[in-house]
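This report refers to the structure that appears directly beneath it.
Note that one protein chain is taken out, while the other chains of the complex remain in position.
And now, chain A:
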Amino acid sequence: MPLLWLVLIVLALAGAGYVLGRQRAMSSAGGDTRHLHSLPVYYGSNVAIFAAMPAFLVLAVWLIAQPLLVDSIVSADIPATAVPEGSTLSLLMSDVRRVADGLDLAISQGTIAADEAKTLRADATDVRALLASVGVALGSDVNETTLSAAQEFRALTGTGSMAMTVVVLALALGGFAYAYSRTNKDFRARNVVERSIRGLLIAAASIAILTTVGIVLSLVFNTVEFFRLYPALDFFFGTTWSPSFGGGSELGVLPLLWGTLYISVIALAVAVPIGLFAAVYLSEYAGAKVRAFAKPLIEVLAGIPTIVYGLFALLTVGPLLVKFFGSGGTFGVDWMSGASSVTTAGLVMGIMLIPFVSSLSDDIINAVPQSMRDGSLGLGATKSETIKQVVLPAALPGIVGAILLAASRAIGETMIVVLGAGAAARLSMNPLEAMTTVTAKIVSQLTGDADFASPEALVAFALGMTLFVMTLGLNVLALYIVRKYREQYE
């Protein structure tokens, strides 16, 4: 039975459960809601939840587990000798899955009968041609091993899906019947519903946490794998970055880290003062009318895709800087050879970050109670004294948070760097020279024909891990500052 049908049936059961549960509760109370423990909706929801929730839960787990299980059973049956030279078991398995899918398609289009598909033999039929006729293109002829594995795959999948349908429907019906039978006027449906809602919320929270854990683990494992192939010391303390897929690469992270930090610092040096001053103006000095139109206008900056900022860096800011600092430029110095430079990317990134800083700080400054300002003004302080000595200190933890958020954005930014800062990994103090960052190099290591077993590709994970640790460190620092401040003032 197709999945959609299964889901619809369970939903229909839940809907029916809602109506019936409600009715049963009402009739057990003689039609008077005052005799019920809970409101009628709760009785209905209770039955609906029992019909749908366990069924959907099992369905979800089954959908994830079954392919993994089938895969491992089928691949265990393939003898090691059957794997062709220069290929791997996982490549073979993907062939198997393709053939199995192709057979499914062929059956559904009526090209072959279902029984026929089960008894198909590679030496008797040209499976490749057969599948090509239903639109599934295969890279090579299908040999006997692949075909029989595919057949086993189909058989197992079919059985599994059958079992899944039965189990899910049974659960839905069982839950329905159980909850329905418990429904009477004294049953505490409200508490039960409350508990299931809590379960739902917990599930949502755990999905977020588990995903994070999964991502971190995959980063960690791949990083460990990379350090097995490439010495960690050379990675962390190497001052040269020159990957070559032929081997003999030097993968020192220092030039990349330097580029990242340099660009981020320039970006923050632009964004923090401008953003903060703009926020102070908007929240303290601007009238309601100016605010109503200036604030959204600044926030539009946040909506511009970073690639557009990148173009702006490449086509406008870079050439402009060259006009000033390049050879024959306004200042008569020859400090800048090309449009790509740390300053180009930093300036543009700073502009991109202004709305982050200003918009968050503005909200935070606005959240400082008016009574605090009144207290200061009432003592004869001027507006700017009030802002400097009362409002900003009170808003400081939030502002620090906003700045650190902007810093994480700067460190993680890629597009502006690729277009504005160039691709040369370099350790240099000159802000007018081209450099590159960790993110930009992750992209260049993974684009193209990357062989995921080589250190040149795996280094991307180590770089990602480095970035992750940096942003994590920033967040911890932010928390620390905020807490320290709280201890002092609250």
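Observations, loosely collected:
Heads up, the rule we're going with is that contacts are C-beta pairs under 8 Å (C-beta built on N, C-alpha and C of every residue); 3 or more make two chains touch, one makes a residue touch a chain; residues count from 1.
Operating definition for what follows: contacts and distances are computed from a predicted model.
UniProt lists the omitted chain of the complex under the protein name "Phosphate transport system ATP-binding protein" (options: "Paraquat-inducible protein A", "Xanthine dehydrogenase family protein subunit M", "Zn-ribbon domain-containing OB-fold protein" or "Phosphate transport system ATP-binding protein").
Per the touch definition above, the residue from A:R373, A:R409 or A:K441 contacting the chain not shown is A:R373. Residue A:A381 is the one among A:V136, A:A381 or A:M465 that touches the chain missing from this view.
Not every partner is drawn; the one left out touches chain A at residues 287-288, 369-382, 385, 389-390, 393-394, 488-490.
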